[in-house]
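With one protein chain held back, the other chains of the complex are shown just where they sit.
Here the chain labels run A, B and C in written order, and each chain numbers its own residues starting at 1.
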Amino acid sequence: MTLLKVEALSREFGGILAVDSLHFEIAPGSIHSIIGPNGAGKTTLFNLVTGVYAPSAGRVHFEGRDITGLAPHRLAAMGLSRTFQNLQIFFNMTALENVMVGLHLTLDRRLGAALFRLGGVARKERRARDAAAELMRFVGLEAYLDVDADAMPYGALKGLELARALASKPRLLLLDEPAAGLNPVETEEVAGLIRKIAQSGVTVVLVEHDMRLVMGVSDHVLVLDYGRKLAEGTVDEVRANPDVIAAYLGSGAAGGTHGA
Amino acid sequence: MTRHFIKRTLAILLTAAAALAFGAPGAPASETIRIGTFLSVTGPASFLGDPELKTLRMYIESINKDGGVLGRKLELVHYDVQHLADKAKTAIKRLIEDDKVDVIIGPSTTGTTMATIPLVERAGIPMISLAGAVVIINPVKKWVFKTPHTDRMACAKIFGDMKKRGFTRIGMISGTGGFGKSMRGQCKGLAADFGISVLADETYGPKDSDMTPQLTKIKNTKGLQAVLNPGFGQGPAIVTKNFRQLGMGMSLYQSHGVASKKYIELAGAAAEGVRLPAAALLVADQLADNDPQKVVVVGYKKAFEKRWGSAVSTFGGHAYDGLQLAISAIARAGSTDKEKVRAEIEKTSGYIGTGGIVHMSPDDHLGLSLSAFRMLEIKNGEWTLVD
Amino acid sequence: MSQALKRKLADPRTGGLLGLAAVIAVLPLFLPNNFYYDVAIGAGLSAIVCVGLNLLIGYAGQISLGHAGFVGLGAYSSAVLTVEFGWHPLAAMTAGALGVGILAFLVARPILRLRGHYLAMATLGLGIIISIVVNTEAEYTGGPDGMTVPSLMFFGRELYGEAVWYWIVGAALLFTVWLSLNLIASPVGRALRAVHGSEPAAEIAGVDTAHYKVLVFVISAVIASLAGSLGAHYAGFVSPANVGFFRSIELVTMVVLGGMASTYGAVVGAAILTVLPQLLTGLEDYEHIAFGLILMLTVIFMPRGLVPSFFTIARNRLASAGAPPP
Partner (left out) sequence: MFAEFLQFLLSGVTVGAAYGLVALGFSIIYNASHVINFAQGEFVMLGGMSTVFLMAAGLPMPVAVVLAVLVTVVLGLLLEKLAIEPARGAGVVPLIIITIGASIFLRGVAQVAMDREFHAMPPFTGDAPIMIAGATILPQSLWVFGGMAVMGMLLWYFFARARFGKAMLATAYNPLAARLIGVNTRLVLLCSFGLSALLGSVAGILLAPITFTSYDVGIMLGLKGFCAAILGGMGHGAGAVVGGLIVGIAEAMGAGYISSEYKDAIAFIIILLVLFFMPNGLFGKRTTERV
């Protein structure tokens, strides 16, 4: 059974196809990477899958259900989450509150209960705090619990996004350049974290420029170029693929460099 | 600590305000007679409040120079309320409760007057409104008086003149401000009594800058002989200009709402031939020497124009009348006891003011008859008496 | 003082509320006469509207330049339904709030899809349309001159006078602040703040951003409507002057001045901007200049508003005085 299935997916911007009739499938329970030169359509693909953009054509299926064009919050309820290439942090909150937003769907969201503080809201909030704090410990941010998000260093914010995404208990987690802007030590930590997440049963798909990270963690790699699928397979298969080598050398971005 | 901060801020602001306010009144001397007023000195009705306040200031100064009233000096307490009912309500509470004034003159507009009447009636303090609408004194309110002619009287005066000239089919274009709206209602209610039918009825907003669409519709209504434009401010001047621009042949009547030189200045040549009802003040120099109002209006006009260097309007005259009514009632009452002063104002009889000769009674808190209005026509850029 | 009690008092929901209640209770000692009561009541009514508006502007990050329209609709519902249709004031008030809620709900979706200045324009337009309707339908509303409103009756007793209304408005304000604080400290409130922080991130965390934007718009409109109804019965009079564009601007300014995303900031902002014009009456012609300057200077030099800036300063002082960091 496939977890995510993308069929003939296309999206154009002003006459240019950023994603061009793309087909691929993601099997559950593994780490997948999507790579490709800048402008290959990786982030656009994420945005199409997670409902940020509506596709120009094609379908997306998640666990056998057609999710094409569904709003992101509906996808979140179905078990799909993601992080963003340009950090999307709630800078008007503390770190812990950021993670608690991720717990939104598991909490009591009735207006009446909220306004009048009925139905054990206070108790449930305390429990949510504990759960969020646990997630922050999981990503190694226990030092930042009550720190305002706008006072946190960049690397910690990357982890914070990860914790928030995990809070919605996804079965599929899309990570958009989780190592971008991190130093090698931090990148190594992220790699460990990704493995840990995958071991806990979450299927991870990542877009990444850092080839060391990609080659180190991926079970399966999909290569995009100009919005189309260039190659697909295990790390070794992709590494040996002449088209991939040509594309990377041609674009001047050899493997192992940091992406922007 | 937050409170401390606010208190400090307020203290600073207060000091700054006091320092900036030139001539802000200091602590009141115990013996002064306190006259409260809350006028439309800024905002769209400022052409009312501005001359009114100037008039009050000027006369209170001169009365004080002459020794005051009952041997006591007068003190003016003023708040600008624009045209806003809410500001008026706050101001009247401040005048009554905080400043503890003895009598109130104002406000300038019908809306602000109507908003404050319930409070004045509850507090029991004489108030002489300077606003136009008939609803202020009809039905009679115990503590409320007014000096300007009512809009209903203006309608009657205008319709009388139309009838005399044989006009029976007219169009109306009214401002949507309080004044225009009220007078429009009064005139439409009164038209039938004069055998006049209103065949076109248009309006314009207080900030409108072009009334040609409305006037075009009036122009295309068949058989109209005259057009009446109740409204104040710059609107009537624009109506007048647009009226001429469209080459409309019928007669144009304005209301007493434009009874200031400003209207002629704004409308320019387009104002030629326009008729309107107004108090004798505008034609002070043209009055017959035996006219009882002549001395009063000429005196006021000269004093105002000398002091402020701008032409008089009837609006300042309303304030003059209000002040005179109040101080003569206080003088007759021999005290500032509110009930006594109120009763004396109500007994005013034969007071000759800028607006006419005032005979008040328990049933009539205005005391002006239709004869107090004069029909004027604009000729060569000047007001001239028609009758 | 025990640590737990200290923490409880530092919590805005208990300590802050107690503080506000204390201010409301003690303030009458410093109010020499009805005029001062009147100003305090005016501040209280504005504060209620601002607490609601702050949920929309401060917490959810949306703007409304038309909220005076909702206040006005509430006020006129109370006025027209009681005077022209003989309704009971409480029924009229409820109907007004309901009507405003429905109106806000209907326009919210298309309006809140907009952002920034487009949203500002749409809400501004809505407010102006409401004020024009109120001005024009003179048959019901009395037009520009306004209309009188009967006193509120409560168990056969007429609620009249500043002293009575001071406590009514004070209680209503406390209640509104309590609701607002509760909401903010709940998952719903966090969702609102998430909408402000980042819509894409809120969505992927499962927050239905459109739903919450509509929700907070409706809540703030209903609060405005109720405050309008209260104000109408207190004043015994409604007029279109307070329904217009300027009043809307004034309300937004109160929120920004006091501090966005701070419930108490909204209260402080409303209080200051209600008291300030009374202090400035001595300035006469210079009142506008002073008011304009104060607006600009506060936003330029204290962009976060008075209350949050104050707390930051206070916290920094404490921290530099050697207290352990939080």
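The working rule: a contact is a pair of C-beta atoms (placed from the backbone, for glycine too) under 8 Å apart; a residue touches a chain by one contact, two chains touch by 3 or more.
Nothing here was measured: the structure is a model prediction, and the numbers come from that model.
J.: Thinking of the whole complex, not just what is shown, which of B:Leu252, B:Leu266, B:Val297 or B:Leu323 touches the missing chain?
T.: B:Leu266
J.: Tell me which residue among B:Asn220, B:Asn290 or B:Asn380 touches the hidden chain in the full complex.
T.: B:Asn220
J.: Determine which one of A:Ser33, A:Asn47 or A:Thr68 touches the chain that has been left out.
T.: Only one of A:Ser33, A:Asn47 or A:Thr68 touches the chain omitted from view, namely A:Asn47.
J.: Thinking of the whole complex, not just what is shown, which of C:Pro12, C:Gly101 or C:Gly125 touches the missing chain?
T.: Answer from the full complex: C:Gly125 touches the omitted chain.
J.: Taking the full complex into account, what residues of chain C touch the chain not shown?
T.: So the residues of chain C touching the missing chain come out as 57, 63, 65, 107, 110-111, 113-114, 116-118, 120-122, 124-126, 128-129, 132-133, 136, 200, 245, 249, 252-253, 256, 260, 285-296, 299-301, 303.
J.: Name, in rising order, the residues on chain B that touch the hidden chain in the full complex.
T.: With respect to the unshown chain, the touching residues of chain B are 42-44, 46-47, 50, 176, 202-205, 207-210, 212-214, 216-217, 220, 233-234, 237-238, 241, 244-247, 262, 265-269.
Following the convention adopted for this analysis, only the chains that are shown with their structure count from here on.
J.: Quick check on the contact network: minimum steps from chain A to chain B?
T.: Minimal hop count between chain A and chain B: 2.
J.: Determine, using the mean of C-alpha atoms as each chain's centre, which chain is farthest from chain C.
T.: A
J.: Let me have the rounded angstrom distance from the C-alpha centre of chain A over to the C-alpha centre of chain B, please.
T.: 72
J.: Where the CA atoms of chain A average out and where those of chain C average out, how many Å apart are those spots?
T.: 40
J.: What parts of chain A, by residue number, touch at least two of the other chains?
T.: Counting only residues that touch two or more other chains, chain A contributes none.
J.: Counting only residues that touch at least 2 other chains, which ones in chain C make the list?
T.: None at all.
J.: Going by the contact rule at the top, pick out the chain B residues touching chain C in the complex.
T.: Chain B reaches chain C through residues 1-3, 5-6, 9-10, 13-14, 17-18, 20-21, 24, 41-42, 79-80, 83-87, 89-90, 93-94, 96-98, 110-111, 114-115, 118, 133, 176-178, 181-182.
J.: Which stretch or stretches of chain C touch chain B in the complex?
T.: Residues in contact with chain B: 19, 23, 32-36, 38-39, 42, 135-136, 138, 143-146, 148, 162, 235-237, 239, 241-242, 264, 268, 271-272, 275-276, 278-288, 290, 306-307, 310, 314.
J.: Note which residues of chain A are touching chain C in the complex, please.
T.: The touching residues are 50-52, 71-73, 75-77, 81-82, 84, 88-93, 97, 100-105, 107-109, 111, 113-117, 121, 125, 128, 146, 161, 164-165, 167-168.
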